[in-house]
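Here the complex is missing one protein chain, while the rest keep their positions.
Presenting subunit A:
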């Protein structure tokens, strides 16, 4: 009967050509790998490999499943969980599920799985082996060259990193000046606040007194500032003509500050020194508009001491930061601590103040370049910064319908080839390869939303290549894009010995 496979027939004479070119004949039941040959001794009863049962050896490969683990039928399809070993001489040996034995489909390249189905299988192992060797060789070459390129990239990245670091420290140095100023102002404030605190601890009354004193102090400071501002010719006196540059001080509101009116403001004198000015100031301060900067509302220093019972003003300021800093697309900022950074102080300054401040520092130290540099330095460009060269670069791939654009560490987009607006397929999210190979996959998230679906996102798979290029794009699931990207940066050090196809030995 067709199905009764005699085990003797099932013993195959296997010719295995190995790289050395010698041949060996090994007898074993059909479908058994050499490594398990010793368990199939035709002279003894067979014990299922899970030890569950022992059966006469003639029930091995008799097309009836006796062992729960399927080990008695390595060469037939009788067991639901069995596996068949293809020797595939000339190529890679492999196991196939035993359900693929004699199903009319050639699975093993040596065709040994279809011994009784009528399917005529060509032995394609040699061809496959050759192709694989070629592919491996090519891959090895690519890896080799790619790895060399990677070394260069690492070197460049190192240099670049150093440059950036030094630029950053330069910036930090010049910023130091600013910081010092900020620090000084802070000290002034804290000094001012110190008595406040003490007053608070003692009693409120003293606090009120102190406030008055403080107000006076502040008033004095302000007045001094105004005096300097008004004293255009810096002769130590404010005169009528100097005062007339501030028409807003006009007492009768007719829009003109006449000589007489100005003189009136100065207490009848033609000009006053700073001490005298102090007495006159109360007449003008309501109307006076500074020539320099409007007071910055967020500035601690200008804060009206009446308005707030003194808390930790500095912290409050830092907390305010979160609300205002919503203009940028960089998620990392969300991770920042509430500790105020010099940079943030800088950013908090009004434009006017910034300009003023810039007079004090290096013109190159624009806050934004500082910020960009800091951001760049903060990126994870891989263990040796080998991915740093991708920063601020973009790579395109044109398909039938679309132009895809990958700007590493920034964003992915898609644009119809023949006109139409660009669609964001995600912004830089994170490295998201498996734990042992984190830098093999990039994830871009929060792209444009899909109708009734998720926001678009893109997974970029990195493979070793000499070129840096997007090689394919696809949308495996609705609005979830997959991009394949080659770069030398992921090339691994080639093994010392050339990879070769091993036979079973």
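In this text, a contact is a pair of C-beta atoms (placed from the backbone, for glycine too) under 8 Å apart; a residue touches a chain by one contact, two chains touch by 3 or more; residues count from 1.
The rule is short, and it goes like this: contacts and distances are computed from a predicted model.
S.K.: For the chain that's not shown, choose its UniProt protein name out of "DLRB2 protein", "Neutral alpha-glucosidase AB", "ApoA-I-binding protein 2" or "Auxin-responsive protein".
M.R.: Going by its UniProt entry, the chain not pictured is "Neutral alpha-glucosidase AB".
S.K.: For the full complex, which residue in A:78, A:265 or A:442 touches the chain that was left out?
M.R.: A:78
S.K.: In the whole complex, not just what's shown, which of A:51, A:236, A:268 or A:420 touches the removed chain?
M.R.: A:420
S.K.: Out of A:33, A:97, A:160 or A:251, which residue would touch the omitted chain in the full complex?
M.R.: Answering carefully, the residue with contact to the hidden chain is A:97.
S.K.: Tell me which residue among A:41, A:422, A:475 or A:493 touches the hidden chain in the full complex.
M.R.: Candidates A:41, A:422, A:475 or A:493; residue touching the omitted chain: A:475.
S.K.: Which parts of subunit A face the unshown chain closely enough to count as touching?
M.R.: Touch set of subunit A with respect to the missing chain: 1-4, 62-64, 77-78, 80, 97, 99-100, 103-105, 117, 400-401, 416, 420, 450-454, 474-478, 480.
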